[in-house]
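Yeah, one chain of the complex is gone here, protein chain that is, but the others are all in their spots.
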Amino acid sequence: MLELDGLRFAHPGQDRQYAFSLSVAPGEILGISGASGAGKSTLLDLIAGFVTPLSGSLTLDGQSLVGLAPEQRPVAILFQADNLFDHLSIDRNLSLARPHGRLPQDERDSSLEAVGLAGLGRRRASTLSGGQKQRAALARCLLLDRPVLLLDEPFSALDVDTADAMRELVRKLVSARNWHTLLVSHQESDLAMSDRRLHLEAERLQTG
Amino acid sequence: MLSRSAVQRLVPGGLVAAGGGTLLVTLLVLIAVSAAGGDSGRMPDIARILYVSSIQAGLSTIFSLIFGVAIAWAFNRLSFPGRNLSVGFLSAALVTPGLVVAFGLISVWGRAGWVNTLLAPFGLAVPPVFGLFGIVYAHIILDATFAAALLLPRLDGLAATRLRLGRSLNLTPWLRFRTLDWPALRPALPGLAAIIFLLSFTSFPIVLTLGGGPANQTLEVAIYAAVRLDFDLGAAVRLALVQLAISAVLIIPATALSLVPPAGGGTRALPWPEPRGVARLAGLILIAAGLFLGLPLVAVIVGGTGFGEVLGQQSFWNATATSLIVGIGAALAALVAGLAVASARSAARNPIAGFALSAPAYVYLAMPSVTLSLGFFLGAHRLGLNTGTIGFWVLIIAGALLALPYAVSTLTPALTGIEGRYGRLATSLRLSPLQRWRLIAWPLIGREIGLVLAMGFCFSLGDLGVISLFGSENLSTLSSAMNRALGAYRTDDAAAISALMLILSIAVFVALPRIFERLSRAGT
Partner (left out) sequence: MIRNLVLAALLLTLSGPAALAADKPELTIYTYDSFAADWGPGPQLKAAFEAKCGCTVNFVATDSSIGALRRVQLEGKSTSADIIVGLDTSVTGQARATGLFAESGVDTSGLNLPIAWDDKEFVPFDWGYFAFIYNTTKLPEPPTSFEALNAAKDLKILIEDPRADTPGLGLVLWIKAAYGDKAAGVWKAMWPHVVTMAPDWSAAYSLFLKGEADMVLSYTTSPAYHIVADNDLNYAAAPFEEGHYMQVEVAGVLKSSPNKELAQQFLTWLVTPEAQTIIPDTNWMYPVVDLPETPAGFEDLIVPDTPLLLPDDEVTAKADEWINEALDAQH
């Protein structure tokens, strides 16, 4: 269980203070909606460790994550764009899932197959379409296999059909791997795939 | 909280910044301590020097920016064979030794120069190029070309989407400049103005050679006189502090300057030809720039065609070898230090930390090279090092320090851009600093690396200040060989050496950024 309890944060020099409380079960997708600037990205930054909270707790299965540096956290992220290093091949992008060891070729291939990109490993990332890039990035999340998955509007740059297929794929993988998943989006079509939904308003999360 | 990788990048940069700052203070203290007792108490009329050099530097800055924008605009609008070479020529001008520029200018516009020789049959003559006019003119040759070289990539790198939008709106040439080009240029102008003002404000050989008399002076000249003529080291330190204090105000905007635009364009996105009349204007601007700014440099190269005799001298080849080694050493040192500071700045989240990291590097923009040389000399002497032989290393370190501000302002925006785009991804993937460098930075900043190496190399190539105390029979560089030849009636030798130095600078500026761009891309 991923739990946030009264996790408070304020951007330096700004008055507004955010406070977040929520919980996500393994294999569950929690959808977060809210207008632009409501603090959706701030919430993900707090969980990923890119910003430091003022107070409150953030735990995974009872273990606090607050003191951990971003690279120590059990978190994988899928951004809206720039999930791949454009100048590297897909294979090398995937290898980065094991920065300190070697990634066997068959593991790489099977992850690409799982996201429907079999055979594209040697292509340079910049030559892929937007949907293919997101799939490749998802393949890397599979290889990383970290317990928490943060989805930061990962479908909003895709066309309708591609986005549908992608959502289905994510749903399948989350259930299979039991990832604690947070999906941030302002699009109804995205939020429809979540198990539960919260709405961000006035710096607080509301049910609904 | 700070990620481990941020810490790993902040520490080396912080060390370089602290080291640079400590070194500067140490050098000044060394001179001040040696000055104890031998103080003549005589100070030149600082108010007058400041007044004179502010006017000169102000005019140089204004005109350099106007011409720089015009030249960059004209280059952006035109395509012609030799464009790349001409752009390389632009960048090389900044690092040409001042004395060489002054002589080139006189070859063209002097009393017996090319222009007057052409005009003589018609009974016409151009006015003399000495005095305020000559100084400002020579500074424009150096700085307008520098500004143009720096602004051009901003125009060439404009996003295709913006050009498409502009073209679909059928913007007039003036509106196109105002709505598309100007916003891309404007952010660079305050920093550029600060650097050009500093360069002109501390100018030395140009002011002395073309100044016409003692009325035109800079603090740098006064410092030189205090050291050489009066041997008043106390006055030298006080004057250097005045120069540093005044420059500190200018360093604040200068640290914000990116020498290379953040969005690493380099190819022009979308051809959009101007109407014929405007294209002609652009052509005219380039011809005028070639005539007024390029020709003096061409004259330097033409003047050196009699290099046959120089090539036969063993001492020339020794000087060439020393210059090459020192230049390469200085270039590498500037690159390493520049990378450390720039990557720390890309990891630093608040602007004050960023400023603290780069300010020590930028102070070297205002550090008089006589003071630098003197401080190193005294330091080496106190440590019991043989000043004759340590000179080799001092040349490398000093060359690197003088190029460091340019290295930082070239690398910082590139690394900051990469950090903005890929920083979180790299952190969440737990990449080590080495992996970050090998996989993300190196493949994307090859061109900037080449540019920094070229600048470091050329700054040390053109140095005349540091070598003045450390030169010896065993240690002579191309610029000291040029000076030595000038001091013994051998003007042809000197002309040949300066021509070769200029050709070398241009070659390096054209070649290195390209070579490194290829090298870095080849790895991916």
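Letters A and B name the chains as they come in the text, with residue numbers starting at 1 for each one.
The criterion applied here is as follows: contacts are C-beta pairs under 8 Å (C-beta built on N, C-alpha and C of every residue); 3 or more make two chains touch, one makes a residue touch a chain.
This is a predicted model, so every value here is computed, not measured.
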{"item": "Which displayed chains the unshown chain touches", "value": "B"}
{"item": "Omitted-chain contact residue, chosen from B:107, B:218, B:243 or B:428", "value": "B:107"}
{"item": "Full-complex contact with the absent chain, from B:322, B:460 or B:505", "value": "B:322"}
{"item": "Which residue of B:76, B:145, B:483 or B:520 touches the chain not shown here", "value": "B:483"}
{"item": "Sole residue of B:95, B:333 or B:390 that reaches the chain not shown, by the stated touch rule", "value": "B:390"}
{"item": "Where the missing chain touches subunit B, by residue", "value": "34, 42, 99, 103, 106-107, 110-113, 128, 130, 205, 208-215, 224-225, 227-231, 313-315, 321-322, 324-325, 374, 377-378, 381, 385-390, 392-393, 467-469, 471-474, 476, 480, 483-491, 494"}
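Throughout what follows, only the chains that are shown with their structure count from here on.
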{"item": "Of all residues in subunit B, those that touch subunit A in their complex", "value": "1-5, 350, 421-422, 424-425, 427-432, 435, 439-440, 443-444, 521, 524"}
{"item": "Interface residues, subunit A side, partner subunit B - complex", "value": "12, 48-50, 52, 67, 69-72, 75-77, 79, 82-83, 85, 87-89, 92, 96-97, 99-100, 124, 144"}
